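Could you have a look at this structure, given as structure tokens, before my questions?
Every protein chain but one is kept in place in this view of the complex.
After this line comes chain A, so read on.
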Amino acid sequence: MATIDARAKTGRMLIYRHSLAVRLSHWVNVLCLTVLLFSGLQIFNAHPALYWGQYGADNDPSFIAMEAVEDGDRAKGLTHVGSFTFNTTGFLGLSNVDGEATARGFPSWLTLPSYQDLSTGRRWHFFFAWLFVLNGSVYLLHGLISRHFRRDLAPEGKELTLAHLGQEVANHARLRFPKGAEARHYNTLQKLTYLAVIFLLLPLMVATGLTMSPGFNAVAPWLLDVFGGRQSARTLHFLTAFSLVAFVVVHVAMVILSGVFNNLRSMITGYYSIEQGDE
């Protein structure tokens, strides 16, 4: 990763860590995934229930569903997960819209737009889905041609031993991050996580999204077989979205814990500062 070194006066050294293509596609991705998440929750709210299989509507068994029910003279929000029911009043199923208790799956502050408007949610979702796919395609092509994947992301054999992975997990748990020469490249946990996100979760989002399209089903009916139906694909789309949210939460936490300024600079300018002397 480090190709151009620039000596700094502080005893630290700036290494060139992220290429322009990686930095640009990263920030376009941040924008796309943000809009896709909030507009996706808007779309989900139009029918806040998830099913498995080829079909699923009100009368079919769902394994996640949100609803508002009457409870005496008040209303409450319920979330069903399998055979369990949780009272989620104020957050899921029923939440305040301008001071008024309103039936909605996710609350206003998590949807784009904030009020219920499926058609606008869809417009935003599909526009940014296209941008996301184009951005991802450019990134994948660049990663292959520039050997970014092989050089920076593919773990070496010795990194995949249980002893090494155990050591890294222990270091992460103690919030001890690599320093010096070690910090020149991604650690193995980073590599494996990024690979899983790039080659598993993000493509899964696109594929399950396309499987919900009746038009695309005619193009590629085999997608229905891969995911077991439109409703299974819709459920997987939702679960994968939340896996990505979980990834982002951990990712941002790691960025903060291992040095916000240094990490942000490297993702904006490309230059990352490491301690000297461990060469």
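For the reader, a short list of remarks on this structure follows.
Going forward, a contact is a pair of C-beta atoms (placed from the backbone, for glycine too) under 8 Å apart; a residue touches a chain by one contact, two chains touch by 3 or more; residues count from 1.
Everything that follows uses one rule, which is that contacts and distances are computed from a predicted model.
Think of the chain that is not pictured: of "Nitrite reductase small subunit NirD", "Nucleotidyltransferase family protein", "Branched-chain amino acid ABC transporter permease" or "Molybdopterin-binding protein", UniProt labels it "Molybdopterin-binding protein". If you put the hidden chain back, the residue from A:19, A:120, A:146 or A:243 that touches it is A:120.
The missing chain, though absent from the display, is touched by one residue of A:18, A:148 or A:230; that residue is A:230.
Within the full complex, the residue among A:21, A:46 or A:239 touching the omitted chain is A:46. Of the listed residues A:11, A:82 or A:215, the one in contact with the hidden chain in the full complex is A:215.
Against the chain not displayed here, chain A makes contact via residues 43-44, 46-49, 51, 54-60, 65-70, 75, 94, 97-98, 100, 102-103, 105, 112-120, 122-124, 126-127, 129-130, 210, 212-219, 221, 224, 230-231, 234.
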